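A single protein chain has been omitted from the complex, and every remaining protein chain is retained in its original position.
Each chain carries a letter (A, B and C) given by its place in the written order, and its residues are counted from 1.
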Amino acid sequence: MSSGANRYTTDEMMTVAAARELRDGVLCFVGIGLPSEAANLARATHAPNCNLVYESGTIGAKPEVLPHSIGDGELAEHADSVVPIPEIFSYWLQTGRIDVGFLGAAQIDRFANINTTVIGDYGSPKVRLPGAGGAPEIAASAKEVILMLRHSRRAFVEELAFVTSVGYLDGSDARSKLRYLGAGPTVVITDLGILRPDPQTKELTLTQLHPGATAEEAREATGWELRVADEVGETDPPDEKELHTLRELREKTEAANKETQVLRELHARIGAARKR
Amino acid sequence: MSSGANRYTTDEMMTVAAARELRDGVLCFVGIGLPSEAANLARATHAPNCNLVYESGTIGAKPEVLPHSIGDGELAEHADSVVPIPEIFSYWLQTGRIDVGFLGAAQIDRFANINTTVIGDYGSPKVRLPGAGGAPEIAASAKEVILMLRHSRRAFVEELAFVTSVGYLDGSDARSKLRYLGAGPTVVITDLGILRPDPQTKELTLTQLHPGATAEEAREATGWELRVADEVGETDPPDEKELHTLRELREKTEAANKETQVLRELHARIGAARKR
Amino acid sequence: MDGIVSLREAVAELVHDGDSVALEGFTHLIPSAAAHEIVRQELKDLTLIRMTPDLIYDQMIGMGCARGLVFSWGGNPGVGSLHRFRDAVENGWPHPLEIEEHSHAGMANRYVAGASNLPFAVLRGYVGTDLPKVTDTIAPVTCPFTREEFMAVPALHPDVGIIHAQQADRSGNVALWGITGIQKEVVLSARRSIVTVEELVEEFEPRPHQVVLPSVAVGAIAVVPGGAHPSYAHGYYPRDNAFYEAWDPIGRDRDAFRGWMERHVLGTEDFAEYIESLVQEGVGRR
Partner (left out) sequence: MDGIVSLREAVAELVHDGDSVALEGFTHLIPSAAAHEIVRQELKDLTLIRMTPDLIYDQMIGMGCARGLVFSWGGNPGVGSLHRFRDAVENGWPHPLEIEEHSHAGMANRYVAGASNLPFAVLRGYVGTDLPKVTDTIAPVTCPFTREEFMAVPALHPDVGIIHAQQADRSGNVALWGITGIQKEVVLSARRSIVTVEELVEEFEPRPHQVVLPSVAVGAIAVVPGGAHPSYAHGYYPRDNAFYEAWDPIGRDRDAFRGWMERHVLGTEDFAEYIESLVQEGVGRR
């Protein structure tokens, strides 16, 4: 996936683009994978006071390596506080305190509604996806939502098999009737570029392309007739610092994983416990 | 208040009688004052595994001196757990886990309904009492309730000025219509004797007199025509162990209080903090 | 207003005449210093919210700061009545006090609803009592699954939530332990918040039954050692039971009360001076 001369992958471009969307000091609700990479990259570069909240209950988490799950010990270790699950949803997310929520998706439609539940019929699905998790309430209550997913016709569909989390329903002011606290998805970051909802209709519009990508590619990879802005900007490629920081973060993570021989250590521990 | 030859006070008799009502191992919701004395006396004598819960959030409290408030540090120090206030009411009291709740009262009526709110008219009261506190839900949800109050016409009234906490409403099966979890007050312990609700009508009936007290005294001190059981038992006077343990508990409490010169120590501490 | 400031600044900036103000702390960590600062700044028309109005509410009510009181148990724990509270309700002195009363469970649920950003909470209670007759903020709600009826209470959203805690760190996180009561919910349900603390520390140590309020949830922090006296701060100083007893005769008499407040609260600059003045006079004196 390396894009040749520039020496960065499309995943890296996505992560860097997402990180740049985070202003310093925001309270950010983070999922695992690319969102966690992006949030931690932001914290390590331009947004040192970005406050990371994970749905496992960690507030002000400061992971030194990238967590593998939203509940890694790493997250609790250096957090400002750790609260039980009911509180993270009731006292934190539901109150509208969260500035930015990150979400991924298996499918989205032109109004940034999200499906993470099933492909095909709900009763006898072709593909059973993991389901809702924290997404419906993040989509409802975070002040804004950043969506990250790779551009493809399988993912960018004309009609969702299932609406797991709400973007703008069928557009315009439809969302406001739900009395949600948050404004909804303000940006969709893909491996090709960046889409933002039209201020009036709320239809996702391609406003920016990553270096090397074309509007034609994006149209091809979209299951509906994609709106393209009159003036499409070009994303700045990842700079030295961004790339270096991101890769260092990943290396630290891999090194930390290699170090641990969990099963063998556990085996020894159990043996020792038995002898006592 | 010493009752002469037997060398115990009527308060001591009340406390001892209440302590005896507590079976070992029960989960007991305790208020301050005589109930706390009684529960701690029980724990120090026949009911070492009596589990004391205070509404401040301490579960399995093991105070070594009698607390002055339901939230003394002493209670948290040796408790099995300490939970926030919302949990003590929602997760503990409201679930019907509590076996026995202790309550006091400014007024009760013949059906063991309780007033701790006002004497006189609510809008312009003659006496404004402290109010409900935890009592309404203790009366509703504890499996049984032990009431402790001194016998007098001011306290045992024909009609309550205000129903703060429910006993048996107007008797018979009236209480059951409220779908409360608990059975209601099963015993009222006064300085003269012990009253229990009639199994059918739920009207409080004098079933037991403390040594030296007479049914006539109890009738005199009751604002309605007091029912007296056909056979009224006599309470065993406090035995040596009960009295000794209770007095030791009180002495320890007084000694602990005398030791502390809180204000002077605080003054010294603040002075020291300022110099830093 | 965020971060570490003086208590005087915090109160001047964040508490206004007419506000609803909740000072909480269930027997433990009662924010006395903050209450005194409210008296010193002569705030008026406050709706005071608190499960257990005790000496500090007696003082604020007696000094005329309060227009209303939302509460569940108003007494001097282990001693008896709050005479200033009673004088206000029974005799309208220094002026009438609107009261809205609940049970502890009701108040706790109201704070939880507030902290959860829900307009109401549901509980098992109140039915059969006279409380729903005198308190408007109790209403029935039906379970959509079982059709059972319960009582609901509306969320509390104090304009200002004020608590006292043991420690804050330099990032503005706050730690309290021991009996932690309803403090977390008060701060989270309030529009603005003030936390007074015993001390600033570099790092929190693990403590039994500790609650850490992360800095993003906390407004102004003021360091006021001893600021919970006569209640206690677990690990710092015990409850001053003698003071609670000494308060009874002071609070009982309008003139004695007024004189005492003038000498020790209005006549002092801050809580340290107040403690100094108490020590010099001797606690028991009216």
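Throughout what follows, a contact is a pair of C-beta atoms (placed from the backbone, for glycine too) under 8 Å apart; a residue touches a chain by one contact, two chains touch by 3 or more.
Please read all numbers here as calculations on a predicted model, not as lab measurements.
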Touch partners, limited to displayed chains, of the chain removed from view: A, B, C
Residue in contact with the excluded chain [from C:His209, C:His229 or C:His264]: C:His209
Which of A:Leu93, A:Val187 or A:Leu249 contacts the chain that the document leaves out: A:Leu93
Which of A:Thr117, A:Thr190, A:Thr207 or A:Thr245 contacts the chain that the document leaves out: A:Thr117
Residues from chain B at the interface with the omitted partner, ascending: 27, 51, 59-60, 80-81, 90-91, 94-97, 181
Contact footprint on chain C, counting only the chain that is left out: 117-120, 122-124, 137, 139-146, 148, 150, 152, 154, 205-210, 212
Contact set of chain A toward the excluded chain (per top definition): 32-33, 55-58, 68-73, 75-76, 81-86, 89-90, 93-94, 117, 122, 124-128, 130-137, 140-141, 162-166, 169, 175, 178-181, 257, 260, 262-267, 269-270, 273-274
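As a convention for this text, only the chains that are shown with their structure count from here on.
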Distance-maximising chain from chain C - centres being C-alpha averages: A
By mean Cα position, the chain sitting nearest the middle: C
Whole-Å separation of chain centres (CA-atom averages), chain A against chain C: 41
Distance between the centres, which are taken as Cα means, of chain C and chain B, whole angstrom: 26
Shared interface positions of chain A, touching two or more other chains: none
Sequence positions of chain C contacting 2 or more other chains: 184
